[in-house]
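Inspection log for the structure reproduced underneath, given as structure tokens.
With one protein chain withheld, the remaining protein chains of the complex are depicted in position.
Going in written order, the chains are labelled A, B and C, and every chain counts its residues from 1.
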Amino acid sequence: MSKLAYLGPEGTFCEAALRELAPEAERLPCANVRAALDAVRNGEADGAVVPLENSLEGGIAQTLDEFAWGKPLLIVAELLLPVEFSLLARPGTEMRQIKRIFTHPAAHTQCRDFIDREIPGAVVVHASSTAGAAQEIANPESPYDAAIGPAIAGEIYDLTELASDIGDRNDTVTRFVRVAPPGELPEPTGADRSSMVAFLRDDHAGALLEMLSEFSVRGVNLTRIESRPTGDGIGSYFFHFDCEGHIAEARVGEAISGLHRISGDLRFLGSYPRADKVPTQIKRGTADPDFAEAAGWLGRMRAGAVQR
Amino acid sequence: MSKLAYLGPEGTFCEAALRELAPEAERLPCANVRAALDAVRNGEADGAVVPLENSLEGGIAQTLDEFAWGKPLLIVAELLLPVEFSLLARPGTEMRQIKRIFTHPAAHTQCRDFIDREIPGAVVVHASSTAGAAQEIANPESPYDAAIGPAIAGEIYDLTELASDIGDRNDTVTRFVRVAPPGELPEPTGADRSSMVAFLRDDHAGALLEMLSEFSVRGVNLTRIESRPTGDGIGSYFFHFDCEGHIAEARVGEAISGLHRISGDLRFLGSYPRADKVPTQIKRGTADPDFAEAAGWLGRMRAGAVQR
Amino acid sequence: MSKLAYLGPEGTFCEAALRELAPEAERLPCANVRAALDAVRNGEADGAVVPLENSLEGGIAQTLDEFAWGKPLLIVAELLLPVEFSLLARPGTEMRQIKRIFTHPAAHTQCRDFIDREIPGAVVVHASSTAGAAQEIANPESPYDAAIGPAIAGEIYDLTELASDIGDRNDTVTRFVRVAPPGELPEPTGADRSSMVAFLRDDHAGALLEMLSEFSVRGVNLTRIESRPTGDGIGSYFFHFDCEGHIAEARVGEAISGLHRISGDLRFLGSYPRADKVPTQIKRGTADPDFAEAAGWLGRMRAGAVQR
Partner (left out) sequence: MSKLAYLGPEGTFCEAALRELAPEAERLPCANVRAALDAVRNGEADGAVVPLENSLEGGIAQTLDEFAWGKPLLIVAELLLPVEFSLLARPGTEMRQIKRIFTHPAAHTQCRDFIDREIPGAVVVHASSTAGAAQEIANPESPYDAAIGPAIAGEIYDLTELASDIGDRNDTVTRFVRVAPPGELPEPTGADRSSMVAFLRDDHAGALLEMLSEFSVRGVNLTRIESRPTGDGIGSYFFHFDCEGHIAEARVGEAISGLHRISGDLRFLGSYPRADKVPTQIKRGTADPDFAEAAGWLGRMRAGAVQR
């Protein structure tokens, strides 16, 4: 039985994601994304589940930067999890008594309208996770009156759910990924996604256009582009790319190795089945048999073979 | 005398930026970026200074999203401010007594090595701003022992500076922008930058490549590209662009209006002098006189004039 | 009544084209394309009809080069004329007597199969035009036995048509254009074509890609690209372009003036109704109202107007 680290404590959305991705796995809650990934890196866990991006908040910077700078790991699966927030308090607390709310900044942002409407005077203090906030509230000596977090956190910490589904939008989704130590990639399924991080050799104008061309010329669609600062001053960025397809496929492999050639540094993060199972639309002339045929043809041309 | 709102409380890096950008201005500290911008929108302030990006942390999501979704404002100036962190505590506190540190997550990230090395057992709790953390520490009943923040915050809240310049890197810079209500743009200086937000009409593969081509074909260099989720589900993004030059220049104006045509929605955020004063390198055939000459030529061709 | 020069002598396909384009016009046969165009340039004729390209032979080099180097003229109309060849001989000549055929090289190429099959031993000598060949055959002292040319040439020179429609392909078409002195352009019809000649400022790799991008970024489709040597050594070319649309249209005008900016020299040859009357498909965001809207928006942005 495998053991998977995740962004804890118990009761986070991340735990819910882990339960869905690997119901049988032993779960190892960690204080933050780095700790969860380090648990895999040092062999304490067989893998980890961490959030990568949120449909409202965007990329999770800590995860993006860990993938770029930390010891390499492989993404082997992804999951899209709807995010529903509840207002959680110690039993006996009533709505009108809530003066100080403890929650993660993302949850704060997503529940702003609810707070403004229902608890207008409340002060919101930021916690490092929604489950951590719930845990804090469970402490009777906490200076906070309520947490905003997933319903499951309320159950785990014996809190009362004063209100449910309080997010300003009810279609918020978080994308979680399961990572593993470097090793065999998941098999191509025809509905895959590949992730990578590209550093520019020299940060010239047009470098991004060149990188995108490596994909477009092989008919590979990008599904996510995220710039992150390299730390070397304003104006210096590196890029996270997600593209359709599996690196085992010829067009994806050629595009990624083209990007590798022109980049100063390219880190491959993995190829894995898409959560939405949408099959890759393959542009004419870019399917694996097309590449195989072209490679055979090229070999014959190089050998001076007779053409029809 | 003008009155400028900023991300408070007193003692933030943002205040330092404001003092540099407008030493004479009256200062109005606000609880967060939205509040500072709203002060301009509702006429309470004549302008505002807010952080836009950090060389280590990347774009400031709240600022980016306010610029994209909130009532429009104009960026009229920018400033690059080196960021130096100090460890701040109530007078009498000694280093070895520090168990709980309160600070903003970005400061936490940037001082991680110092903390691991000097105060290895400390728990770090996240505040909504570094100045707010200093303010909290100033309260003798605070559950926290020290804050990490700018030296100026220590002075304002009468804290002792236990250590200075404790960031893991000493070249961290934050880019602040000064915004104003819509109105006259700053004059072109030859070393300008323009900012905008582009929403895609339809999120097809290749849309980003098309947008970049609007710039490259007119010889306009991009200096920042940042994707942000639209909120309409994973995989749906809009983009912040910074480019070289001023919208009053022909090539920039044509590129931006080209982007406007192909985008579902384009919001222009302003043209303003670059903080680094680096003059725009103009590619042959794309200077204003080239555009003027070409427009005259086009007019003559449309009128069927004789060519040489 | 207008007087139009054409590639004579009487009986050429070019005369047929002229009759179709301008049935009422007085016709002035000229010895070659240059002479026909010169007749317009020096006021001897009000216009001219000359062949531009043939679906089998390609661009007519003399016309292309005259348009590029000679005194500028405007293309005001085009016509596609099916080309049908006949074998023409003096009355009394029989097929088996034909030993020497006189015709234009293009006609030779297009009737090669017929000749190989029907008159296998015949020697083919090249004339400067098919009608000129017919005229020569009419001379009883001609060393040639038959001409290949249009049926009309046989009628004019009182020759017998020994075989008709002898081309190897029966779908050969020649595109003729009517040119006029510089002056008012034909009105846009929604199904127009524009022609131009572009010289490169510096013949760097990628220059053609840049030129094509000027069209593609404005959604303008090219319908013909022809490279011609500049005469300055092998490897130095200039380009003829035909694109869809009329220079009076915003996207076409911007593309052509963009090309003008980046080219060392651009000569506009005219905008005129397409012979096939196929209306231009306009890509979203590139219609005239889109450009007008964007120009208005740009003006407002430059003036610092309030955006929604």
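We take it that contacts are C-beta pairs under 8 Å (C-beta built on N, C-alpha and C of every residue); 3 or more make two chains touch, one makes a residue touch a chain.
Keep in mind that this is a model prediction, so the values were computed, not measured.
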item	value
Neighbouring displayed chains - absent chain, whole complex	A, C
Which of A:K3, A:R27, A:R112 or A:R267 contacts the chain that the document leaves out	A:R267
Identified contact with the non-displayed chain, of C:E15, C:E57 or C:D290	C:E57
Interface with the undisplayed chain - residues on chain A	72, 74, 182-185, 201, 210, 213-214, 216-218, 247-248, 253-254, 256-258, 260-262, 267-268, 284-286, 290-291, 293-295, 297-298, 301-308
Residues from chain C at the interface with the omitted partner, ascending	53-58, 61-62, 80, 105, 109, 125-128, 143, 169, 171-173, 175, 205-206, 208-209, 212-213, 216, 221-229, 231-237
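One rule holds in what follows: only the chains that are shown with their structure count from here on.
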item	value
Category of the chain touch graph - line, ring, star, complete, other	line
Copies chain B and chain C touch via same or different residues, half shared test	same
Rotation, 0 to 180 degrees and nearest 5, that superposes chain A on copy chain C via CA atoms	180
Centre-to-centre distance between chain B and chain A (centres being mean Cα positions), rounded to whole Å	25
Chain A and chain C, separation of their C-alpha mean positions in angstrom	58
Between chain C and chain B, distance of the C-alpha-averaged centres to the nearest whole Å	56
Two or more partner chains touched - positions in chain A	none
